[in-house]
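Data first, discussion second: the structure below is written as structure tokens.
A protein chain is absent from this complex, but the other protein chains hold their places.
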Amino acid sequence: MPNNDRQKTVQEMEAPVVNLTVDEKSIDTNPKKERPMGREYPHARRDMPEKQLFEFAEYHAQDAERTGYSNYSYWKSVWANFIKNKPAVIMTIVFLALFIFTFVASAIGKYDINMKPDPINRAYLPPSAEYWFGTDGIGRDYWAQVWYATRASILLAVLVSLGQIAVGVVIGLIWGYVRKLDRFFTELYNLIDNIPTIIYMTLIALMIGKSLLTMGIAMIAFGWLATARNVRNLVFMYRDREYNLASRCLGTKLSRILFRNIFPYLISVIILRMALAIPGTIAYETTLTYLGLMDITKPSLGMLLSSARAIFPRASYTLLFPAIIVSIITITFYLVGNAFSDACDPRNHV
Amino acid sequence: MVKYILKRTGQSILTILLVVSIVFLLMRLMPSDYFFTEDELIKFTEEQKEDKLRRLGLLDPPLVQLGNFYMNLIKVEQVNDAGKVVTDGTGHLRVSLNLGESMRLEKGQPVTKVIAQKMGISMNIGLISLAISLVLGVVLGVLQANFKDGLIDQIGTAYTVIVNAVPHLVIYTVIMIAGASWFKLPMRYSGRMNTELSMVLPIICLSVGSTAGYMLWTRRYMVDELNKDYIRLAKLKGLSNTQVMFRHVLRNAFVPLAQYLPYSILLTVGGSLLVETFFSVPGMGPELTKAISRYDLNLVQGIVLLYATMGIIGVFLGDILMTLIDPRIKLTGKGDVR
Partner (left out) sequence: MTKGNKKKALMLLLVLVSVFAVGFGGFMSSRSALADEIKDLQTWETQARELETWNIHYSQAAADLNVLTNLIDGLLTNDNHGNLKPNAAKSYSSEDGGKTWTFVLNDGMTWFDKDGNVKANVVAQDWKTGLEWILNYAKNDSYNVSMPNEMIKGAQEYYEYTKTLTETEGADAAKALTVDGKFSELVGIETPDDKTIVYTLVDQLPYFPSVATYNCLYPLSQAMIDEMGVDGYRDVTWENMWYSGPYTVTYFVNQNEKVLTKSKNYWNDANCKRFDTVTVKMVESIATGYQLFTQGELDHISLDQATTQEIYSDPSNEFNPYLVEARPTKYSYQMHLVYNKNKEDGTPDVNWNTAIANENFRKSLYYGLDLTAYFARTNAINPQSCQNYCYTGNGVAFTSDGKDYTSLVLKEIGLEYDSTKYTRFDMDKAQEYKAKAMEELSAKGVTFPVEIDYYIAGNSTTAADTAKVLEAIFDQLGDDYVKLNTKTYISSIANEVRKPHLASFFINGWGADFADPINFLGQETYNDTAAFYSNNYSYINEATDADLIADYEEFTKLVNEAKAITTDLDARYAAFAKAEACFIDHVLAIPCNYEVSWELTGINNYSKVYSMYGMQGYRYVDWETDKNLYTTDAMKAAAEAYAAE
């Protein structure tokens, strides 16, 4: 499948490489020094002597805010933009309801997850008033199984994707910003990316174990690549934009450039990544279950899917219920991710 | 350009060697009992097991094994016209890649031969499916972009979302059962009878997902492009919609797709784990997992070498292809990250 990241690479190739040398001495390193309030001197620049106009300005924290001031709030705009997108809002509510329901469901179900099996009398009973989702092959209530699995899978997926994004963003920022490390990270990336993940996963499962925690960490350890690459490419694009050059000329600090100037552009991508990572993790969990690398003594959506598949088309409800839930989760995150990432893009804030 | 290609080739070879070496050493971390079947574990004594492993060189220190692997990688031998190896100096030289012999899955067969056979079948199915999904995906994507927010666009979006939402495991199962019971299509690949017919279902399975992918990205790139100023200018100038769409929009939108194309083509050698397992296609898809779990280290080595090479060459070719179709792009050696 084609990947939009490639486009970023294209753009980035066109981006001019500008080397900037800043006269360190000209930057005032003590921002706390008493300054006249910018707003009190609205015509300060007009009154400057001509010579001063062509020299580096001293850094004044309040002056720096001056032109940026409006009653604009980033997150308020994000929110305003987001709730305009009705389907996304609805799906978010559906998803939250689904997630909360996973806790409620086990309480209102007639049987709990530790129900005693009875493969002789109760195996594969179709859905009924007694067993709302039918029973599985050993006669346990499938309702309890499905909701337990949903909760476990969502939790794992959310934690893993958060981890992947966090690691990916940090590495991506360093990779993109520190030129000297570019070669190193590029090689590291190529290396990890070209070794099939199943080799790592098998070895980790074999040598450390395959508890949920281990496998979760392993998924994070090899899942940050895409995000990091994406972030790195974006940092590349924006770091040398004119407004950043200007900002740097004005002596703005690095952290401030990264977090106030560049980060807002990243948020939309990060949200989109996150939205794709959650269903991705659930799909990956299914594959890992198929390969025997997940703990199958407790139900998860991946496990239910692969065991139901083996008996399909008999007892087709055993495949249907978990598949519908996975589909809802994926569609939600697809819609919500798109909507939220649009809302997060400052270019859409007017 | 030439300098760039040379430099990039050098880097690629280095990366491939590094990948292969790391996998080689990683695989040596696995316990060697995986080499034996449960049948054999029951019947073999410890001593017999050790003999067997020693004979295959698996008990040497990993670095020695790695050295041996590289020492024997290129095999130069003299062969006569009939292809038989001779030692009396009458034949001509033949240079071949020697990845050793499969230790388990096809005991004693050269890894290159095993991979070549499986690769052919996977590529056959993969390329047909790639062609289908590329054509279908791009055409539908163009239609979607052209009638943005119309019925076609909505159906198309629904399709892409569903395909991405429903787990592939489930989609494949449904296609398999439906195809077999309603259309009476063979649900097992056969190289012997009705080969073409038996490839239909695996190809459909493979195409379902990638068509959705091409649709999604074609539409997205086209829409992005449509919003650009030069398109408005072109329309104002009075160019017909078709001309604008195909001469300008599609051409520009196709660049990022094209960059990915060589990679996709080359990676069809890898096959698909799920599809090939489900339809008993004797291809590359399940081979890596099987080779790992059966400790067939030579085969793992060969497969990883193949994947890494194809992946790296694919990206390389993609970048070059892109400069060819879009003269604005220059390769600088920077940012050659996939």
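Lettered A and B in written order, each chain numbered from 1.
Definition applied: a contact is a pair of C-beta atoms (placed from the backbone, for glycine too) under 8 Å apart; a residue touches a chain by one contact, two chains touch by 3 or more.
Since we're looking at a predicted model, the values are computed, not measured.
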Of B:Thr9, B:Asn68 or B:Gln109, which residue touches the hidden chain?
B:Gln109
By the contact criterion defined above, which parts of chain B meet the unshown chain? Give residue numbers in ascending order.
31, 33-34, 36-45, 48, 51-52, 55, 101, 104-109, 114, 117-118, 149, 154-155, 157-159, 161-162, 165-166, 171, 173-174, 176-178, 180-182, 184, 186-192, 277-282, 286, 293
Across the whole complex, list the residues on chain A that are touched by the chain not included here.
85-88, 90-91, 116-120, 123-124, 136-138, 140, 202, 205-206, 210, 289-297, 303, 306-307, 310-316, 319-320, 323-324, 327, 331, 335, 338-339, 342
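Convention: only the chains that are shown with their structure count from here on.
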Within their complex, state which residues of chain A touch chain B.
1-4, 6-7, 9-10, 12-14, 17, 186-187, 189-191, 193-196, 198-200, 202-203, 206-207, 229, 232-233, 236, 279, 282-283, 286-287, 290-291, 305-306, 309, 312-313, 319, 323, 326-328, 330-331, 334
Sort out for me which residues of chain B touch chain A in the complex.
15-16, 18-19, 22-23, 26-27, 29-31, 161-162, 164-170, 173, 177, 209-210, 213-214, 217, 220-221, 255-257, 259-260, 273-274, 288-289, 292-293, 300, 304, 307-308, 311-312, 318, 322, 326, 328-332, 334-338
